[in-house]
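Attaching a single structure in structure tokens format; questions to follow.
Shown here: the complex without one of its protein chains, the others still in place.
So that you can tell them apart, the chains are marked A and B in the order they are listed, and the count of residues begins at 1 in each.
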Amino acid sequence: MTRIKIDVYGLLEKIRKEKPVVHHLTNWVTIYDCANIVKVLGASPVMAHAKEEVAQMAKIASSLVLNIGTLTIDFVEAMKIAAISANAKGIPVVLDACGAGATQLRDQKCFELLDEVKINIIKGNSSEIARIAGENVATKGVDANLVNKDMIQIAKNLASQRQATVVITGKEDIVSDAKKTYIIKNGHPLMANIVGTGCMATSVIATFAAVEKDLSLAASAGLVCFEVAAEIAAKSSLGPAKFKEKIFDTIFKLDKKTLDKMQRVEV
Amino acid sequence: MTRIKIDVYGLLEKIRKEKPVVHHLTNWVTIYDCANIVKVLGASPVMAHAKEEVAQMAKIASSLVLNIGTLTIDFVEAMKIAAISANAKGIPVVLDACGAGATQLRDQKCFELLDEVKINIIKGNSSEIARIAGENVATKGVDANLVNKDMIQIAKNLASQRQATVVITGKEDIVSDAKKTYIIKNGHPLMANIVGTGCMATSVIATFAAVEKDLSLAASAGLVCFEVAAEIAAKSSLGPAKFKEKIFDTIFKLDKKTLDKMQRVEV
Partner (left out) sequence: MTRIKIDVYGLLEKIRKEKPVVHHLTNWVTIYDCANIVKVLGASPVMAHAKEEVAQMAKIASSLVLNIGTLTIDFVEAMKIAAISANAKGIPVVLDACGAGATQLRDQKCFELLDEVKINIIKGNSSEIARIAGENVATKGVDANLVNKDMIQIAKNLASQRQATVVITGKEDIVSDAKKTYIIKNGHPLMANIVGTGCMATSVIATFAAVEKDLSLAASAGLVCFEVAAEIAAKSSLGPAKFKEKIFDTIFKLDKKTLDKMQRVEV
């Protein structure tokens, strides 16, 4: 792997200028934080899940987030309707496989979504992605079990199999569209001590994907942006709650110099 | 228009003393912030949406908030049941037309609510209210599109047509009950950089409406209270997340001197 520089700030500037609408069907735990992270990036979050309106809402959006954290069968049906609309419009659909592996329902619904609609970015931690890739692992709740498999290879294979960009978050993040694979080495341990970092990362990725067609680049840039902010936030935080507040405030003001200097990306 | 002084503190004191219950059927994104803003005002928020209990819950409340931000058909049915109960008790019903204009479902459900139950205060940004007033505008998600119409006239007309108080939030807020029209010039640009200010404003208005029968006065006083707090909070905030925290903490302690001095209201 070799160290590269990606133009994170260029995309962030585009987000701030174009203010894309990012439509979410997401979980009820972190829904505020997901909306707010999109907002402080400069974009416009919309959370709407009624079957009767999701297709129309997806049509005014520039990307769509599906997060199964608090799924129900009806909710996943609404996700499918939204995704079909997004697919028709040609906007990227990002799936957060939150808790995949924890229950049969989650596995089944992830596979239904992957089989029945086009998912452009599949995102999860190592155990979630391993499960979706058909590897035999168990998820302990929604927290990551580190697995011994070669996660880079799993990401590449899944990307190839599903013709999607695959994002595996962890101490180092893996982003692969089968042809290119990025490793993001930014981030901070405090991210594991609050609820919502995984969900927010997904919303950030979707926001970057709303302005950049190269989805592995968009996802990588989004992760860099979020995790550089986390590194800065951690420096002046006495604990995880203050840390979360500072992530929002840091993202709101991120500049080119900081993003260029602090990013640690390999390809 | 002429500058006036309204007794915001007198109403705030009444809220703190009477601790009215403010019943909400609201959206899942900002539900915590809506409850908490009511709480720091000194009142008692209740969020309950089961069809089987909303009528009874509305009966123990002093005002009712209906916010369609994450509406479903069933949820709006529960709103109607709650509103009918509130109407029968004679407590004010406040509708936040969150996202009206974005989808046909939202428009249809707003009109159903306006036609089938008595809405006492109709609140939205300029594009949402224009849509409800039958003007031809489009909403980009839930964020405001400024429109070129004379919003004051639209507010007056809608107030007259629906026999309600109409609140249009924006850089300057318009509050009209057709006979009287207030312009509130408080507020801060940072309010547009976090999710939830619109929803919280609605909950604040409903809390003031719980203790003051003159609803255009109540709505104006509520907006002044919220926006004066925002101005104070902005002074010591490095970013939008800290700003939100400080809005809560500022409202909790607002005093007469500050509210008298900082309010900028015209009539």
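Following the convention adopted for this analysis, a contact is a pair of C-beta atoms (placed from the backbone, for glycine too) under 8 Å apart; a residue touches a chain by one contact, two chains touch by 3 or more.
Not measured: the values here are computed from a predicted model.
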Residue among A:His49, A:Lys80 or A:Arg106 that touches the chain left out of view: A:Arg106
Contacting the left-out chain in the complete assembly, out of B:Asp150, B:Asp214 or B:Asp249: B:Asp249
Positions on chain B where the hidden chain makes contact: 19, 21, 28, 31-32, 35-36, 39-40, 44-50, 52-53, 56-57, 60-61, 244-250, 252-253
Chain A residues that touch the omitted chain in the full complex: 27-30, 32-33, 69-73, 99, 102-106, 140-143, 193-196, 238-242, 245
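The working rule: only the chains that are shown with their structure count from here on.
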Where chain A and chain B are represented by their mean Cα positions, the distance between them in whole Å: 33
